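As you look at this complex, bear in mind that one protein chain is not there, while each of the others sits in place.
Let's look at chain A:
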Amino acid sequence: MALRPSPVIPGFNLTLGYTLVYLSLIVLLPLAGMLVYASKLSWPEFYAIVSHDRVLAALKLSFGAALAAALLNGLVGTLLAWVLVRYRFPGRKIIDALIDLPFALPTAVAGIALTALYAPRGWVGQWANEIALKIAYTPLGIILALTFVTLPFVVRTVQPVLEDIPRELEEAASCLGANKFQVLRHVLIPALLPAWLTGFTLAFARAVGEYGSVIFIAGNMPGKTEILPLLIMVKLDQYDYLGATAIGVMMLAVSFVFLLLINLLQRRISRG
């Protein structure tokens, strides 16, 4: 299925030109504009903004909560994908259809719904209260909100790969004397890991930048439950455009490094 240049098929110049112009106008030039805007700051000024205590606390919270949510998703998502692929049971189709709900549901709706659910008087919140566990207005609430909005990523990346693994492979392994954990360790995990990592990465990237679902449940206390995107909003509301830009650039840079690392890890895994 190697693609050759097709002199017979028209439209190369038109489509490539249109793609480049459109992408540049909507995405690339505006993003580059932010970098140019940030260059109004000298390095010490930039550093002073991003190393401020409030910014560092938000940075830790945003990336920490996103990591926790992506990991939680890695567990719950794998469970859901496994059950959806391997078993036929009542309600399977409903679960399969509703898994994508977090993608379709506006994040603001998710935000107020989860806040109502986990607030001290909410359906779940009152039970948590009994065991002295506070969810809404704490980092735990942020993690749960991020888990909700990114739930489909791991399920939808692992599911098709799992469907393609022939059952015979596991059966052959156990016929050859492998126990359950050996089958898991040597057959299933190597086959699923690349897809799992992709899902994990997508969930993580989305969770770092997520805003709508978090701001309602977070409580937004500076230094405690304030996420980075909100801090950009706060700076913009104070007309501190340079401050907002500096944080925006830092977010892009840190995300980029994270994604690069995961990408490298993925390459090593799929090679080894």
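Here are a few things to note about the model shown:
In the analysis below, a contact is a pair of C-beta atoms (placed from the backbone, for glycine too) under 8 Å apart; a residue touches a chain by one contact, two chains touch by 3 or more; residues count from 1.
Throughout what follows, contacts and distances are computed from a predicted model.
One chain of this complex is left out of the view, and of "Sulfate transport system permease protein CysW", "Tryptophan synthase alpha chain", "Phosphonate metabolism protein PhnH" or "NADH-quinone oxidoreductase subunit J", the protein name its UniProt record gives is "Sulfate transport system permease protein CysW".
Only one residue from A:L61, A:L80, A:L197 or A:A218 touches the chain missing from this view: A:L80. The missing chain, though absent from the display, is touched by one residue of A:F46, A:F63 or A:F148; that residue is A:F148.
In the complete complex, the hidden chain is touched by one of A:L162, A:L192, A:A205 or A:A218, namely A:A205.
Think of the hidden chain as still there; on chain A it touches residues 1, 3-6, 8-12, 14-16, 18-20, 22-23, 26-28, 30-31, 33-34, 37, 76, 79-80, 82-84, 86-87, 89, 91, 95, 97-110, 112-114, 116-117, 122-124, 147-148, 151, 202, 205-206, 208-212, 216, 228-230, 232-233, 236, 239, 241, 244-245, 248, 251-252, 255, 259.
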